[in-house]
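Just one protein chain is left out here, and the rest sit where they should.
And then chain A:
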Amino acid sequence: MSFLELNRVGKRFGEHVAVEDMSLSVAKGEFISLLGPSGCGKTTTLQMIAGFMDPTAGSICLNGRDLTSVKPAKRGLGIVFQSYALFPHMTAAENIAFGLEMRGVPRAERDVRVREALAMVGLDGYADRYPRRMSGGQQQRVALARALVIKPDVLLLDEPLSNLDAKLREDMQIELRQIQRNIGTTTVLVTHDQTEAMALSDRIVVMSKGRIEQIGTPHETYERPASPFVSHFLGKTNEFQGEVIRRAGEALLVAGSCQWPAPVGPSGPVTITVRPEKVGFDSGSGNGVKARITNRIFQGNHWLFQCETECGPAIVVRQNTGEAQPAEGENVCLVWRAEDMGIRSVGGAS
């Protein structure tokens, strides 16, 4: 079932643990992202899959075959590096042809496949350009074509888009996803950019300090973060201090002046989490957290409000639907649906 399998993989550099106890199985054709802050061990993981580094613990299997003793040159993986690592003394076509040449593909077939690869990444007509004469985005495409032309079992991408400017990055995300869907290559993407991971992947592996925090679809990881780290890393989150009071026959979640029926689970002091875009304003006297708007920032398609509430600071994001919005200094009530709220006991998870 699983195509690429990491089995309790670990890597330490001397005393320093870069990756620890990492288990992951990737299905054939899946697009998976390793997401985490800089230094959390994403590149190290990718390099171990590629074979440039040996794991100090665990094993990696591809298609049922243990990769441990397989040399990187024999693994048949396609890799796009953050710096692209194009061969500067070869033209785009020569760069792409290199892997085919190493595999002994005859010249005629090679030429055809190089032309197809260039067309796939939208670079027909650039065959004879040298990399230094190409823009960042074009170099990126050559690197992608070079990795894909050998028909790799797995495509490994290490922050492939981080050197591009924002607009180009968005275009390339869409294109990358399209190409991957078309050819169906199993893909592992490394990125520290959560929007990129969400836009591209079937599943996201959120990593922190060399460990996996959560594996799930973009929707799952965003809506049901498994840890405070995940909820903070994926988008913004408001946190309020509250308390769950369980008395005979009733259980109440209390924060400031408002209260909800408490779900089963923790009791005592808790942290309530709610995403800024799930919060609404209620000028009435309903069950809401009392707040004053300290800052109102217009951001085109949405408004960003910074509020001072009775339970601490909060931010609220409202779509710019054309409706009138509260002004700075106004007193409001912050409301949200009970199911949009996460609760975890203070000092513990969930």
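Everything that follows uses one rule, which is that a residue touches a chain if its C-beta (ideal position, glycine included) is under 8 Å from a C-beta of that chain, and two chains touch if they have at least 3 such contacts; residues count from 1.
Just so we're on the same page, contacts and distances are computed from a predicted model.
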Candidate names "ABC transporter permease subunit", "Cytochrome bc1 complex cytochrome c subunit", "Sarcosine oxidase subunit alpha" or "Sulfite reductase"; UniProt protein name, chain not shown: "ABC transporter permease subunit"
Residue touching the undisplayed chain, where the options are A:63, A:83 or A:319: A:83
Touching the absent chain when the full complex is considered, from A:27, A:102, A:119 or A:338: A:102
Candidate in contact with the missing chain, chosen from A:72, A:256 or A:280: A:72
Missing-chain contacts mapped onto chain A: 50, 52, 72-79, 81-83, 85-89, 98-99, 102-103, 130, 132-133, 146-147, 150
